[in-house]
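Missing here: one protein chain of the complex. Every other protein chain is in place.
All chains are identified by letter, namely A and B, in their written order; residue positions are counted from 1 within each chain.
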Amino acid sequence: MTHLHPDRLFPASEPAQTIARQLYSEVSDLPLISPHGHTDPAWFANNQRFSDPASLFLTPDHYVLRMLRSRGLSYDDLGVPRKDGKSVAAGRDAWRLFAANYYLFAGTPSKTWIDHSLKASFGIEEELSGETADAIYDRIDAALATPDLLPRAVLDNANVEVIATTEFALDTLPHHQKMKADGYIGRVRTTYRPDDVTDPSRPAIAANLQKFGELTGEDITRWDGLINAHRIRREFFRQHGAVATDHGVPTANTADLPLVDKQALLDRVLAGTHTANDAELFRAQMLTEMALLAVEDGMVMQIHAGSRRNTDPLLFTERGPDLGADIPGTTDYVNGLRALLSRCGNEPNLRLIMFVLDETTYARELAPMAGYWPSLLVGPPWWFHDSPQGIRRYLDQVVESAGFYNLAGFNDDTRALLSIPARHDVWRREVCGFLGRWVGENRISRSTARDVAKHLSYQAAKDAYRIK
Amino acid sequence: MTHLHPDRLFPASEPAQTIARQLYSEVSDLPLISPHGHTDPAWFANNQRFSDPASLFLTPDHYVLRMLRSRGLSYDDLGVPRKDGKSVAAGRDAWRLFAANYYLFAGTPSKTWIDHSLKASFGIEEELSGETADAIYDRIDAALATPDLLPRAVLDNANVEVIATTEFALDTLPHHQKMKADGYIGRVRTTYRPDDVTDPSRPAIAANLQKFGELTGEDITRWDGLINAHRIRREFFRQHGAVATDHGVPTANTADLPLVDKQALLDRVLAGTHTANDAELFRAQMLTEMALLAVEDGMVMQIHAGSRRNTDPLLFTERGPDLGADIPGTTDYVNGLRALLSRCGNEPNLRLIMFVLDETTYARELAPMAGYWPSLLVGPPWWFHDSPQGIRRYLDQVVESAGFYNLAGFNDDTRALLSIPARHDVWRREVCGFLGRWVGENRISRSTARDVAKHLSYQAAKDAYRIK
Partner (left out) sequence: MTHLHPDRLFPASEPAQTIARQLYSEVSDLPLISPHGHTDPAWFANNQRFSDPASLFLTPDHYVLRMLRSRGLSYDDLGVPRKDGKSVAAGRDAWRLFAANYYLFAGTPSKTWIDHSLKASFGIEEELSGETADAIYDRIDAALATPDLLPRAVLDNANVEVIATTEFALDTLPHHQKMKADGYIGRVRTTYRPDDVTDPSRPAIAANLQKFGELTGEDITRWDGLINAHRIRREFFRQHGAVATDHGVPTANTADLPLVDKQALLDRVLAGTHTANDAELFRAQMLTEMALLAVEDGMVMQIHAGSRRNTDPLLFTERGPDLGADIPGTTDYVNGLRALLSRCGNEPNLRLIMFVLDETTYARELAPMAGYWPSLLVGPPWWFHDSPQGIRRYLDQVVESAGFYNLAGFNDDTRALLSIPARHDVWRREVCGFLGRWVGENRISRSTARDVAKHLSYQAAKDAYRIK
């Protein structure tokens, strides 16, 4: 049997446990707001059945893959596709290997999410293991053929009120166009993530910028044409539900250059003569440009800063990105955002949500910054830190300087559709546990705790992302 | 009703709660030692009534202002004076706005301090809100007219044994001179903070140095004259109660240059031709000079390193410094203090208290350094970290390497006079909670816990600052 105790994650001792349980009972059934994530819009547009258990739970989940690899299992045997097209293990074989090594996940959030998903979506309460591998595989496989496991039914069953996907600037949004025709936009929304045309470290940058010009009819060889292309594209994304933009950047650096320098920088990027410093400066300038456009159009800006991508060149060559070799780095948000904030940090229409993988910035930078600037909010714990202990460290370090009302609520930020309710559930339990401890220490009243628990479970995300 | 439970902040569970409560009962009434802070010496010199509630609680408290601003309220509407003299909201109007938004402070130390102050000084137990705004304003306003709320009575009522203010090197200390004539020096003391003549990043530095020479009769254009001017000024400050110096610096960097280099650096500063690097080097050298003077005269040296000041240029231009836009930065104390410590770190007469806004240094640098050098003590949690969770992180990380006896006790470090008892109370509660947990875990004996609780509540600060 898995270990999904009804009181899981609540404080072990009284009175905090009972208070947490009471708080949780008032928030556990609130609808889910998922304003940032990476689910596939094709699922919701086409509403076709998921193919098989391994491609649902295993191969798209880099948390799971990386742990298995770290203990010596090979990505071939786990069925992770190769660029050279050589064959890899079939779904059921990979699943068996995963199941036999499932004990490795003890203590990790992955186990919590998977156990929760197996129970909530398939009614499975047996612990995944070598012995139960086939039976569980068959049970999932059979369920995937039923209407209850179609993508839109999954959203219904999980009470997902809003979910945002993330698309690059050059994406023509075919799936969102279909959903728009279906009247499904609003529940599903896109997000504008222009990294494909703002990051000169991508080999295809010049080609991408050229396509960007063609797509928008703007002359992107001139700086104002480039900015106008973004303006046009943001409008197009908004027509498909977008309320936000997202920016995945190695650092939080921003710049505010004179036009002549911006044009020269663009010239070098288009000519392919830019240096690594130029690439950083271009990204930095584009963040400020995105902020200025956000002042114009009211889209909420998200910065996800500090992942060191593709640290294993062998993996990248063999199979590509997003397979577990991205590792956090230090981030300096104060010096990083200085140029952007000096330019437009006091604009009432600007809303910027900060995400980090460097927890040392929570109390030192993010909370004090969000506790001063009207434009800034602290994003929820990201990636490796979206875990019970990660959420505890986050609340411990941000609340006192930022208060509860400068937090952006929760993001699940996942590709793993079935894990969405599990992730929100962990957040809600941890928020209630945190508040239960504080009520138990007579630091806040029960009624305040109740208000805050509801706010952080639901309304904070809607407010942060301006979702009406 | 506010939430000032008698057991607030103590551990929620037994046996730690009962132990903490017992420990606290022995320290809660000890006199307050306030060896570092920013109260206005004019208050204690003149002992005049405070003008009104808003100018007591709201406009001087950058913790409060910044939070309100972060949620979109304007400093004009909060009554924060402008440099251009344009009118801002009157006290009562600002107060109403503050009160209506007081729920934003849930979970912040500001709420703890304000609730405590309202109750302790005015007997007010109603929660501040839009509804109670006027009644509470009137009640405070009436009380301010009574003798009990005169500044010296506030010190008496709060059982403040010693309080230090902080003045710049060029300050002529008129209020302390008056208090000296009154026999009030000793209870109130000044502190020598020579940033006005040691920080070349200040536009007025050359003019300030010239005044410094005039004030002391020394030739500050020569390095030894400059040092002698400090020697003279430190003596003057000591005559007005000073036991310590204080140094607010962006980094903890120190230097120990040959005389010829020091003179050349001074020449450039006086000529206004210094670079940013020169400014840093000048500050670094001056820290070492201050340490050498401390070896001579026995004044305790405080370094407050790592605040990035005035990160919002608009705010600075409109209204000036100290209004919430200072944000912490990373600090390297080990490399920073290397020159100073190599020069005089083993001098028995040197006492240097280290303060940081970068909590990552607690366990990595400050505690190991204080646990080795006889001259070093770890200062209490500073600024954003002077909060219940901040104190917990601090004790968690410093005690095991520094022990309890290399800590400098508590500082309230505040401009907000009425919050002083509240801040000391939080420290004492947290110390007792920490010790209660450790006794509960059978790590230290009750008698040791009792000794340590008393030490950290009272004697540690007297010892650290050599207050007889």
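Going forward, contacts are C-beta pairs under 8 Å (C-beta built on N, C-alpha and C of every residue); 3 or more make two chains touch, one makes a residue touch a chain.
All figures in this text were calculated on a predicted structure; none of them were measured in a lab.
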The one of B:I327, B:V356 or B:M369 in touch with the missing chain is B:M369
Where A:P11, A:G91, A:P151 or A:G371 are the choices, the one touching the absent chain is A:P11
Omitted-chain footprint on chain B covers residues 11, 13-16, 332, 334-335, 338, 341-342, 345-346, 348, 360, 363-365, 367-374, 376, 396-397, 399-406, 437-438, 440-445, 448, 452
Chain A residues touching the chain left out here are 3, 5, 7-13, 66-67, 69-72, 103-109, 112, 308, 311-314, 324-325, 327-330, 357-360, 384-385, 387-390, 393
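Methods note: only the chains that are shown with their structure count from here on.
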For copies chain A and chain B, the superposing rotation on Cα atoms, rounded to the nearest 5 degrees, equals 120
